[in-house]
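For reference, the structure discussed in these notes is given below.
Omission of a single protein chain aside, the complex is shown with its protein chains in their original locations.
Then we have subunit A:
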């Protein structure tokens, strides 16, 4: 019989990807934690602080001081954190020495998912029983609970659920779980299980933050004024708009006719006042720096529009917003890429 004596190197090489992410043993993690604590005390000594009261923020600051890095990506810079944050959580071995799995649902393949579903359904059943009991006792409709803050909360996303269960969850399974949760919440007596439900819901910060319009301030002479800030490209501007004025505008101490000899820039400045029909009524004093001529004009326009909000009714503020006077212009200079002459322009293509 023929036997391959020398195998090719391609076969001998280990297939690194197939074995999955590196498994850390418990002992390894414990050692890492010990090393971290020791390192924390050493660091505290080095910085001259008290090792007992050395918090994570202090560690971060110390590391940033000792190893300054100019890298743009914050996650690429040197960091020292507790090993539980550094090493991702992993499934411990699910079976004992005899090969027998611990969990009764191990052979379903998705043990934690199914156990979660079972648990939630049990809660549902308890709530229904409680409801029946209440009806039996009082024969009164259970109290209408106030709607949970549906707008302010959301369910866990699929990825978050996967992180929680430490195993893959498919889309179908995820949607079934969410439906079950919603069914549970819909019952009137779900207040009992509030704590359980809160594990799976998250607060959503109110997205549309109402922009606060500052009230008018009054200076020594009794004239009402308000300030606003604006930016465009690299220019930053602050504007102070005074009431009872003649329409005079000063930029960095210079009259606009001298500071902006070009008509286009002056038109930009005119726009907010013209839109509100208040051309000759306000005086303005602004400071601006950075950028070029056009950018400075745009920055002052934004700043003056923001300042004028305080003088004007809410409806007009809404009109201004729709006119685009209150939005920051996001256009900035695009970065030059390597292999090209500019942000978009490629080098001249030569056939040979």
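The rule is simple: a residue touches a chain if its C-beta (ideal position, glycine included) is under 8 Å from a C-beta of that chain, and two chains touch if they have at least 3 such contacts; residues count from 1.
As a convention for this text, contacts and distances are computed from a predicted model.
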item: Complex member absent from the view - protein name from UniProt, among "Mitotic spindle assembly checkpoint protein MAD2A", "Small ribosomal subunit protein mS29", "Immediate early response gene 5 protein" or "Guanine nucleotide binding protein (G protein), beta 5a"; value: "Small ribosomal subunit protein mS29"
item: Sole contact to the chain not displayed, among A:255, A:318 or A:341; value: A:255
item: Contacting the left-out chain in the complete assembly, out of A:79, A:187 or A:270; value: A:270
item: Sites on subunit A contacted by the missing partner chain, in the whole complex; value: 247, 255-258, 263, 266-267, 270, 273-274, 277, 279-280
